[in-house]
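Every protein chain of the complex appears in place save one, which is left out.
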Amino acid sequence: MNYLPWVTAAWLFAVGIYGVMTSRHYVHLIGCLTVMQSATYIALLSVGYRFGSVAPIFYARSDSTPAVDPVLQAMVLTDIVVGATVTALLLALTLQVHKKRGTVNPERLRPLRP
Amino acid sequence: MIDPAAATLAPLPVAVPLLAGALLLLVGKFLPGRLADALATSAALLTLVIDARLAAQTGQGPLVYWMGHWQPQGGLTLGIALVIGQAQAMLGAFMALLFAASFVFAWGYFEDIRAFFHVLMLILLGALQGFCLTHDLFNLFVWFEVMSVAAFALTAYRLEADPLEGALNFTVTNSIGSFLILGGIALAYSLGNALDFGALAGTLAHRGATDPVAVAAFCMIAIGLLIKGAALPFHFWLADAHAVAPSPVSVIFSGAMVPLALFGLGKIYWDLFEPVPAVQLLMRTLFLALGITTTVIGGLACLRQRHLKRLLAFSTVSHGGILLIGIALSGPVALGGVLLYFIGHGLVKGALFMVAGILLASAGGVDELWLRGRGRPVWPAGILMTLAGVMLGGAPFGLMDSGSRLIGAAAAGRPEKWILMAMVLGTACTGGAVLRGAGRIFLGLGAMAGEEARGPTDEESEKPDRPLWLMMLPTAVLLVAAVGVGMPHADAMVLHAAARFLAWDRSASVGPVGPPLTVGAPQSAHPFMPWLTLALTVLIAAHDLGRSRWPKTWLRATDRVLCSSWFTAIDRTHDGVVGDYVLWILLGTALFSVSSAVALYAG
Partner (left out) sequence: MTRRMRLVLAALCALMIAPAVVAVIGRMPAFGHHPLPYGDAINRTTVAQRHVTNMVSAVNFDYRAFDTLGEELMLVAAVTGTLVLLRGRRGESLSDRAAQAGERPVCERSEAVTLACRLFFPIIVTFGIYVIMHAQLTPGGGFQGGAIIASGTLLLYLGESYRLWRRLVHSLLFDMMEATGAIVLVLCGLGPMLRGAAFLENVLPLGQTGALICGGIILVENAGVALAVTAGFILLLVEFLEETRATRDGGGS
């Protein structure tokens, strides 16, 4: 139980990078990048977790209740925005490449082919 | 003491370009004519002035600025600090100058999509300034991401097939780098529970001595930064991205973005991880070896290119290797060399990309063999290209030469001859390739059989009807700055800035700093080095330019070397397939793992 979050993060990262390396369709590759990103979310959130604590919202609670680390949650929020925007950019690039080259197979897309 | 008025300038190098970018996004559609160009150039110049003022004010002590006035409370740093020393302010000023020159060069280039180019470039400038000045680990990552995203969008700006593919390779590889940096931040936070460099450094010094988590955190962050900094084996994306990005954008990539990632690596090392013995060992061995290999292979690959911008991209890889050598050597002399080399190389490389842009606009192509002789109508650009090639190739004047002399002097006592040989070889190859290009394009020398066969990207051109003088002006300004006109004491000033950075930067945010240090300029042990490099440069250029004049035996011997399978293998590995690039990243990570294990259990 102690190691589960870290093992999960490492596994997700490994699976994602395997997918990126062997992908035959760029949209699939972008999905694999998202999987790798999830690994970082899990790693970050697990660092800030504490057993027996509540979420860092003190609306109906006293602020001396033990709560998890809000800094890491803010970092993950930033991370999610990063992921969403880069995914949008990648998908737009893929769309245009498909129009220009007719394929979205990473193996067949090489800039400046001689 | 820091003038309080100057202290309020601290957040402005970041805020001014970002505000200008947001304003241009709002009103860009309604602005007449070239007003957007003028606004963008003014914003860059204003940033330059602010950074220069900050550099002047921080000679006696760094400026520590807490965002939101969140001073440390109870021994904990709660907010984000900017720590501005002379070194960072100088780099920031240089980058703003490069952007201003790039905006002038791009005047009238981008007409169709209402000021989007300027918005993206201004956001990129703000991010580079933030990356340079910040003192917080996660903030460093945020600005790293901002500069990455702006760069991804700018690479694909031309919307042809090749820029799109180049941008895809760029985005995928650099995104993997960002994920690694985030993982490293998670590990570092789990150890130190702080994100400010000063606060984190204390904990890492205590606990990091035998902790693999600290070493792993450093390695992950370092790999992410090395991917952006285009060091072997993470450099493959650079050639693809540079070759297809518009010229004003390539100026910034090679001149500012890639070297700044390497400087960021140095900052992480000196501010956070230097007290960890295993990391110090890694830096002295692995990173030095990587720097040497990058320099040599980048230079050799540069020689084989006929696409001008790809050639310049590989030369950036090679010179980035020299920067990495300087960072790995550490110490005030090496850091002073790194700063000078950063600025000198950026100016020269920026000017060269502008020359490539001039050729694209006037002659309509960027393939060196196709352009043979077609540069004659724009012969002033040829003079600038030759001057730049000579400086790139190790001429004994200018900022680049001062930088490499300092790095060479810092190599004393290390495996010095490997470092010096690598620097000579890399510099000579890149300078020789540029001189060869200049000779071919502007003088029509160096005819080769089969040159009519078109090279890659035959259908390339940039907007042709910009006035030549407007494009030559920023090029000339950059080269004049690179020669070091008007900066007689640049060496001494930079050395002092470097020494103070190393002494003050780490703990500036958590405690008082000591008195200002001075460092004497070391004597060069090898004063003939620049001449040797220059001679080799001219030899390499002349080899291809005067093929018909060389004796047959010489040609046979050199061809046996240059066409051997090793050299063609260099070309074949840069094949443009993103899966292979990711595999190389994985191979590099494996190399780091094994080296870290050895460093931990040997140290």
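Chains here go by letter, A and B, matching the order in which they are written, and residues are numbered from 1 within each.
We take it that a residue touches a chain if its C-beta (ideal position, glycine included) is under 8 Å from a C-beta of that chain, and two chains touch if they have at least 3 such contacts.
Values in this document were obtained by computation on a predicted structure and should not be read as measured data.
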| item | value |
| --- | --- |
| Option from B:Ala6, B:Leu25, B:Ala492 or B:Ala535 whose C-beta touches the chain left out | B:Leu25 |
| Hidden partner interface residues of subunit B, rising order | 8, 10-11, 15, 18-19, 21-23, 25-26, 29, 65-70, 73-74, 76, 78-80, 112-114, 116, 119-120, 123-124, 126-127, 130, 138-139, 142-143, 145-146, 149-150, 152-154, 156-157, 159, 187, 190-191, 193-195, 211-213, 216, 575, 577, 579-580, 583, 586-587, 589-590, 593-594, 596-597 |
| Residues belonging to subunit A that touch the chain removed from view | 1-7, 10, 14, 18, 21-22, 46-51, 55-59, 63-64, 67-74, 77-78, 80-82, 85-86, 88-89, 91-93, 95-96, 99, 107 |
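One rule holds for everything that comes next: only the chains that are shown with their structure count from here on.
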| item | value |
| --- | --- |
| Averaged-CA centre spacing for the pair subunit B and subunit A, given as whole angstrom | 28 |
| In the complex with subunit B, residue positions of subunit A that touch it | 9, 13, 17, 20-23, 26, 29, 33, 36-37, 39-40, 43-44, 47, 71-72, 75, 78-79, 82, 85-86, 89-90, 93-94, 96-97, 100-101, 106-107, 109-114 |
| Contact set on subunit B toward subunit A in their complex | 138, 142, 145, 149, 152-153, 156, 159-169, 171-172, 175-176, 178-179, 182-183, 185-186, 189-190, 195, 240, 243-244, 307, 310, 455-457, 575-579, 582-583, 586 |
